[in-house]
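Only one protein chain is missing; all other protein chains are in place.
What follows is chain A.
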């Protein structure tokens, strides 16, 4: 018996650097893609690798980064939130409407963040406590919430008073950085910490891997599931506020297809749609890759309509690489 044990232990070497890279295959492959895309555009255009342009990329992709970091939690539990684009449109619209009514802008921001959280909690209730698949609940949400936004505006775009302090959120600069970029960095830091360093993040992964096991361990898994939709709802509301502030108007048509960009960024980052496997760092790289492609194609004077083609191809190739090249990192799938 002791002979068997010692033999087993000698075979169980600690994971090598290469094996660790394979285990994090999703993140490694998107990091490679991100590097390649950055290098290509740096060489192809003069304007790409300049501080103003890089800051501009982060400023423009702030809504995507914010919502994608929250979506990482949802997808890691094995769920999905299709309603984020509609929540973004609703909060963008409502922020313009409330400001027109003369509501002070800090109250508008707080109220809309609470609204986003409430919408997320309602959807989360149906998913976690009533057991309706997340795809169906949030598909209904996508339709209903967009409809409310259209109903409020009648399809028109509502302007925000240019003198309002509200515009600072999307346009101001602070310590040499655009404010949306700073907000995104804070949100990403919070998301990273919550995902990796708290019990909540641990249970999010656990629910995606084996919800029954986490439940048997005495964790309120339904509450964990509900909370991840509160996160995406609040994040989408924050994104809507930033967008309305940056554009100076609230449009009920904003954020169409936004949910798909968000899901693409998360999946590109190596988070598994089956749940149990997620990475906030991967999501950041995924979102930035999507943003860099859009930015770089325009700088290279290529048609902006190439963006969806290139992005879509990279999604497929990156996931294919995860399955093929980095196979072995995960035994189960």
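As a convention for this text, contacts are C-beta pairs under 8 Å (C-beta built on N, C-alpha and C of every residue); 3 or more make two chains touch, one makes a residue touch a chain; residues count from 1.
Here is the rule we use: contacts and distances are computed from a predicted model.
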{"item": "Chain excluded from display, named as in UniProt, from \"Cytochrome c553\", \"NADH-quinone oxidoreductase subunit N\", \"Multicomponent Na+:H+ antiporter subunit D\" or \"ABC transporter ATP-binding protein\"", "value": "\"ABC transporter ATP-binding protein\""}
{"item": "Touching the absent chain when the full complex is considered, from A:52, A:218 or A:257", "value": "A:218"}
{"item": "Omitted-chain contact residue, chosen from A:69, A:205 or A:295", "value": "A:205"}
{"item": "Missing-partner contacts on chain A, residue numbers", "value": "1, 4-5, 8-9, 12-15, 23, 193, 197-199, 202, 205-206, 208-210, 212-214, 216-219, 276-277, 330-332"}
